[in-house]
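I'd like to ask some things about the structure below.
The complex appears here minus one protein chain, its other protein chains still in place.
Up next, chain A:
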Amino acid sequence: MEEANIYINAVAGISPQSVFNEGFSQSVIKPSGNRFVCMEPDYDELIDAKLIRRMSRIIKMGTAAALKCLQQANVEIPGGIVMGTAYGCLQDTEIFLKRIIDYKEEMLTPTAFIQSTHNTVGAQIALLLQCHNYNNTFVQSGHSFESALLDGALLLKEDEMNEVLVGAADEITPASHAILERFGLYKKQAGDNGFYNYTSKGTVAGEGACFFLLSNVQGEKNIAKLNGIETFLDVPDEEVENKINQFLAAHHLSINDIDLIIAGRNGDKKNDAVYDMLDKNIFTDKQTINYKHLCGEYPTSSSFALWLALKLVKDAGAAQFLCNQIINRDVKKILIYNHYLHTYHSLLLAGAC
């Protein structure tokens, strides 16, 4: 994305950490075994009880995060709703598939099917708001959130609207966790030596929902600026350094202009090799923090990384509590680099206004 004035006016998220109501829990919450589970708020405050009964967990998480984000921005109806999800509504999909078997392909009920589609969360947000504006959901595995973010930014850049709600949501269910565990994605045993140790293969499953209100209007509402988004597929580790330098150069920056790196290490040695290489080659004198010990690994985890970046722009001191690191400088420019399964790489550049 070329340089454009894209501002972030509000952010809200639901994650394994207790972050929904601004504050954090007393201590960083660790995964249960090889799986993180979101800390869900009391949805009744945000969603009508008659509607909530039909919503699965991911729909509630996504809808609540979106509504909270709009509340914080004091926006009733956004110009558009764009979201990304890789897994979609897994719980409803599983219910629907199970009923096909249980009912021998006869008399299937509509609810689980209707709500199993990937765009259900975006649609539910629109229904609750009675928002008839642009509504789109991107399903592109590890680039789902970045694609949504890029779409939102382009809509603002082209002046299609002044404010757009952009977010991502993904859930892990017992069945999907078991399947992905069999693929070798997750550690067989939880590490006692910290999230990023390399005594075993695999990572820890994660989930979450984060929403952002983007705007092309500069003003008092702005809490941060989104300077750039870049995605690339299937590049060898040694190419990533070039990609980062090219990305920064496109925004008239060098690595020296970056105050903080947020990296997508996930505790798997093979996965993290590229981050180690970057630390050695171009992030040498840069402070790097990791985020997946807070949310786990999932295809749209970069939305949590952006959430964390915005928290650190506002309060760099939070890094000590969340990441056990002290940031000794003002955080004006943050570079987020993440890759999912070595295939989906992304760079996000955010910072103070």
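The rule is simple: contacts are C-beta pairs under 8 Å (C-beta built on N, C-alpha and C of every residue); 3 or more make two chains touch, one makes a residue touch a chain; residues count from 1.
The working rule: contacts and distances are computed from a predicted model.
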{"item": "UniProt protein name of the chain not shown, from \"Lipoprotein\", \"Reductase\", \"Multidrug MFS transporter\" or \"Acyl carrier protein\"", "value": "\"Acyl carrier protein\""}
{"item": "Touch criterion as defined above, residue of A:Arg54, A:Lys98, A:Lys188 or A:Lys270 at the omitted chain", "value": "A:Arg54"}
{"item": "Selected residue (touches chain absent from view) among A:Asn21, A:Thr111 or A:Gln246", "value": "A:Thr111"}
{"item": "Contact set of chain A toward the excluded chain (per top definition)", "value": "49-50, 53-54, 103, 107-111, 114"}
